[in-house]
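Every protein chain but one is kept in place in this view of the complex.
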């Protein structure tokens, strides 16, 4: 396997090894240096009382995708944990499916700052529903 | 029923009517003017790959409890939606159970600012694992 | 004057009427629908003990520029106030001059969500030193 395929495989494992991510139904789509893309098919159990996706579902999707993007910047024996994040819920979380893309804004030795966007999809339409900004701390394992 | 019991019943419904909250296992404990308390028994499916609770689980617990605390400040025909929140994950989310308490810091006409704390419990020990601060927007329905 | 010039003039007044903005030395550069650009020539009095610009200087520049960008989305008799913001200080605030650009991410009836970037300049070099994300509340006056 080439480097790109190895990175993709390493990042994909962050998704298969996290029980809550599997339980929720988050799918790993792709990753490269400094970025990661995921998706989630919205099911009735993901909803809030108003019939839109719960802020917690959208936050989990953004946080995990951002952590994976940060992980692409880590070396051997390093892993990241979320130190803090802020999320703005910009529009109601409607749609059949969410797409998420996370991008590292600044990689550091101790901290990676990552942004992520969550889009709601209904057929061909794609609307920005949330913007995430978080700090991932690098832990030596 | 007296006012306190009516408020408790009204806030309790925010938990039973939200599918994701039931799916996750969040329990409504109590509420009063400007505050709400909840709990969550940690199950294997809530975990992150490191064996601690996923940041998304802790965020969902804090967000929903904060929304409920804000809802106690709302009048007839008003409901709140999360506009934005920040959460600091202070310590690994270990423990058999999480306790959460949310408190309104400032109630307004259009916005309620709410803080929440999530504690991890292991037997009699109780450790602060996360601090949440969010803005809830009041929507007329 | 055409609409673009009128908007520019109206937004420029937000800078001349705010004493702290004049005191600090923030310059209004340009504005259009949903965005605003400003600059600040760094002086010794802006510094932190480490010799770099104080986080408060960078925050003020970002906040005021973001407020002005939000104001471009307001109608007659509306003004914005900062409800909350988060700022990530990504790199030391070095440079002779800061450039700031703010962009409205989502305009609403009651809230405008705005992002801003602050760049440090040293000659031709231009480095991202901070990323700002804030919620501006619309007030009827």
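A, B and C label the chains in the order they appear, each numbered from 1.
Basically, a contact is a pair of C-beta atoms (placed from the backbone, for glycine too) under 8 Å apart; a residue touches a chain by one contact, two chains touch by 3 or more.
Remember, predicted model here, so these are calculated numbers, not experimental data.
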- [ ] Decide which residue listed in B:7, B:29, B:74 or B:90 touches the omitted chain of the complex.
- [x] B:90
Task: Of C:63, C:99 or C:117, the residue in touch with the unshown chain - done: C:63
- [ ] Extract the touching residues of subunit B with respect to the undisplayed chain.
- [x] 86, 88, 90-91, 105-106, 113, 115, 128, 131, 133, 135
Task: Where the missing chain touches subunit C, by residue - done: 14, 17-21, 23-24, 44-50, 53-57, 59-61, 63-64, 79, 81-89, 92
Task: Missing-chain contacts mapped onto subunit A - done: 83-84, 86, 110-111, 113, 135, 137
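One rule holds in what follows: only the chains that are shown with their structure count from here on.
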Task: Between subunit C and subunit B, distance of the C-alpha-averaged centres to the nearest whole Å - done: 34
Open item on the list: Could you work out how far the Cα centre of subunit A sits from that of subunit B, in whole Å?
Closed with: 22
- [ ] Scan subunit B for residues touching two or more other chains and write them down.
- [x] 83-84, 86
